[in-house]
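My structure is below; once you've seen it, I'll send some questions.
Just one protein chain is left out here, and the rest sit where they should.
The block that comes next holds chain A.
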Amino acid sequence: MQYLMLVRVDPDLAARGVAPVEPWVEEGTRTGMRHFGNPLEDPDTATTVARQAGRTVLADGPFTETKEVVAGFDLLEAPDLEAAVDYAARHPVAAVGALEVREVWEDFVEEAGGDPVPTREDGREYLFLHVPDPAALATATREDADPTAWVRDVESRGVTLGGWRLRDADAGSAATVRVRDGRTLIARGPYTETAEQIAGIDRVRVADLDEAIGLAAAHPTSAIGRIEIRPLVSA
């Protein structure tokens, strides 16, 4: 099963030094537990998109003011949540921040038929963090929140590098891991410092922020909540 791991850390603490991540990445490559992952540029470079009354509303910065912000993500492969959590606990950020491990909802959007359009190779990469408003999500119809049309569109344009919906928290499909004073602390459920949960991510490659904003504004999440756009740290 696939698990998305969100790396959460206070940028001030991270700046003071975190052990190198390479041994953890090598372990994941060797064991097949890590598909890929990427750090994100700091939250000062974030843009939050929402659609209100037909207008696109932008905010400068991340959607929430928690100290521990999403600083990177990794897609993990594990037989169950416990195994994914066990691996996540060895990530160096566990000592200063938190690793949020979430089960991927693999059949949320049907696979497209036919030959896939090749992904563009120029441009910039961005990560979309989907943050639906809990109240709006509760009253939204399945059609309101269905991203299938959007997914087909980004596939046909060759701008998607994948999207992952996350299972609802209360299904026992999530855990948040920290290591403090050598002890591993595991909290059941997703990251609890915020009322709003990240419901999914999309990775896109587009020309610039304007194109990314256009894509985010067209996604159903921006009508029932917000999408935080974060540039990926380029290799």
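Note that in this section a contact is a pair of C-beta atoms (placed from the backbone, for glycine too) under 8 Å apart; a residue touches a chain by one contact, two chains touch by 3 or more; residues count from 1.
Going forward, contacts and distances are computed from a predicted model.
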Checklist entry - Which name from "Sigma-70 family RNA polymerase sigma factor", "Cytochrome c oxidase assembly protein", "histidine kinase" or "Xanthine dehydrogenase family protein molybdopterin-binding subunit" does UniProt give the chain that's left off? => result "Sigma-70 family RNA polymerase sigma factor"
Checklist entry - Where the complex has a chain not shown, which of A:Glu41, A:Asp168 or A:Glu196 is the residue touching it? => result A:Glu41
Next on the checklist: Just checking the interface: what residues of chain A touch the absent partner chain?
Outcome noted: 41, 44-47, 56, 58, 60-61, 124, 126, 207-210, 212-213, 229, 231
